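Only one protein chain is missing; all other protein chains are in place.
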Amino acid sequence: MDKSQLLLWVGIGLFAIGLVGVMIRRNALVMLMCMELMLNGVILSLVTFSQRTATLSGAVLVFLIFVVAAAEIAIAIPIVLLLSRQRRTLDVEAYSSLKG
Amino acid sequence: MNLLTVIVILPLVGFLLNGLLGPRLGKPFVSAVGCGLPILAFLAAVRCFLLVQGSGGEQPLVEVAYNWATFGDRSFDIAFYFDRLSAVMTLIVTGVGSLIHVYSTGYMKDDPSYARYFAYLNLFLFFMLLLVLGRSLLVCFVGWEGVGLASYLLIGFWFEDPEKAAAGKKAFITNRVGDAGFLLGLFLIYHTLGTLEMDRINSAFLAPTLPAVSASLVGILLFIGACGKSAQIPLHVWLPDAMAGPTPVSALIHAATMVTAGVYLVARLNGIYQHAPEASHVIAIVGAATAFFAASVAVVQTDIKKVLAYSTLSQLGYMFVALGVGAYGVAVFHLYTHAFFKACLFLGAGSVIHALGGEQDIRKMGGLAKKIPITFVTFAVATAAIAGIPPLAGFFSKDEILWFAFSSATGGSPLLWAIGSITALMTSFYMFRLLWLTFLTPSRMSQEVEHHVHESPLNMSGVLIVLAVLSAVGGFVKIPDFLEHVLPLARAGGELEHFEMPLLVFSVIVALTGLAGAIMVYGKGLAKGEVLAARFQGLHRLLSNKYYVDEIYEACLYRPLHWVSDRIFLGVGDRFLIDGSLNGMAALAQRAAGRLSRVETGSLQFYVLLAVGGAAGCLIWMWRHG
Partner (left out) sequence: MSLQTLLLYLFSGGALFGGLLMLVAQHPMRVALALISSMLCLAGIYAMLGVHVIAVFQVLIYVGAVMVFMVYVIMLLDVRDPSFLRRYSHALTPGVVAGVLLAIALGMAVSQLPGPAPASQDPEGAAFLIRPFSVEFLKTYWLHFELTSVLLVAAVVAAIAVIKGGRRKDG
């Protein structure tokens, strides 16, 4: 297969692995990291397409994704911190007050 | 000039005025409106009567008051029809009605619901006039139902007493059972003839080609309605209980007017009955049975009003016997005389009750002849009239009935005559028993009651005098001949004419025998009567309990219906089916919601899983289906 196809498959693979990780891991921090992996998969596919079609907008979007990812992690981690302080555990099973 | 509409509307105006404004405007206003308007109606009726007489007596007055409804090419009007038969009925209704209204001003003087009483009385008059003046069976039926309603309101007038209220309910419900038959007859007539107007119905049946409906069937259905209203067996049970109402109400409704509505209906539709021999036979038999049965029960009654109630039943039976043998004019004649003497008797009883401060048991009366002479004399005249002593009114009409029961070419038989004569004997006996025990035997009253006995005021005793005079001389007006044009005369069959004179003498002897018997047994008081009662204990008990008819109805009709209603309709239908299905739906919704809410586990990962699964499914499906 050619370059683009391979890279796209890799992107999809990363995205899927990240998604599976969100679903199956119990630790809140590990879930966050898997979400970062998903973002990376998306970035890879964006770059691939941008390079294929030789347009710049893909790369610009990637740049913006970096910024958003940084902002997101800056907020998400304090939230997880506070949650874990309240429930005294990082286990996401304990964060189910919305049950029922 | 719409005189007929005026006659009908006047009492309605009285009802509205007294009902709405009466309590505020006081007794004089209520009395003036309540009595004045019926008197005006009576005068209008007299004028109409003179109009009809003036044009030869054969042309009826017809007025269409209002077009009620039109469906395509069928229309229903509220129209009034006034011929000689209507004249007789209207004059009785308004005339005797006005007298009773005047009497009520005295009798109900101290009642707190004075205005309501007169409002209801006027309402009754309105509906009764609709009944007798209506041209079509539909208007007649409106009046029919309406007098039933007014009767319920008036019987249960003192509704705080549950027994009295129950009596009113009984009257209404029993009437309704009869009305079912009436309605079926109505539908049948409309279906075959396409019209409900009574004169047209008659001419359709008297035409050379009969309509394609069984006249007997229609006749019997309409007669069932008449049974309910005129209290014939088996729908007679309401009339004795109806004595719970005020006495003038008993006089007006249950003696003079409402109960005669059935007689009027059959007489008016004589065209049907002339072609329905089976129906006529049934009518005659039912009438004779009622007359006999009621008279036998009246012999042992101890309440003055109950005696008169059973007497009414008995006399109504006579009227139906006359109708059954084809003597329609004679039945109306008896209706006319009965209105006078029965109203007089009831009002006289009211006067006695008023004098004794509410006592109605004849075992506690006696010796009133000297104390309340006017009441006594009028009561005695009316008693003699009902017993059939010549030359009072009752003699003429009752004798005609017995004659035609024997000899009529359309249904007369010696058996009918025999039953009628025995009933006449009993009638004379119990009426004179009543007279003697109430007025002429030594007093059995308590001291204080005796002290307060006083004659009624003029507005009550005056009416009694008028009615007594009418009972005396009313019989000299030959009503059957007067009505010949509308109600064909009965004919005596074969060579039976020479029996007429002997039978007439026989009926006089019967009346006098009853008088003698009453004096013999009750002349000196209750003693001999009690001895007789002890000797024939079983019979006495049977009669006192009115042949246990009420108990039979309770066991056969009321209890099963109540059981069905309670267990099946309430228990199964209402609680189980309706409530159950509603509650079941609510429970179902609750349970379903409970099960469905298990999706919300609160676990974030589970939600993500659902989202991913859904997204994957969507994508695959989209890819598959292009």
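Labels A and B are assigned to the chains in the order they are written; within every chain, residues are numbered from 1.
Simple rule for what comes next: a contact is a pair of C-beta atoms (placed from the backbone, for glycine too) under 8 Å apart; a residue touches a chain by one contact, two chains touch by 3 or more.
The shown structure was predicted, so the numbers you read here are calculated from the model rather than taken from an experiment.
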Absent-chain interface as seen on chain B, which is shown: 603, 605-606, 609, 612-613, 615-617, 619-620, 623
Using the document's contact rule, name the residues of chain A that touch the chain not shown here. 2-10, 12-21, 23-30, 32-34, 36-37, 40, 43-44, 47-48, 50-54, 56-57, 59-60, 62-64, 66-75, 77-82, 84-85, 88-93
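By definition in this document, only the chains that are shown with their structure count from here on.
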Would you tell me which residues of chain A are touching chain B in their complex? 19, 22-24, 31, 92-93, 95-100
Please output the residues of chain B touching chain A within their complex, sorted ascending. 597, 600-605, 608-609, 612
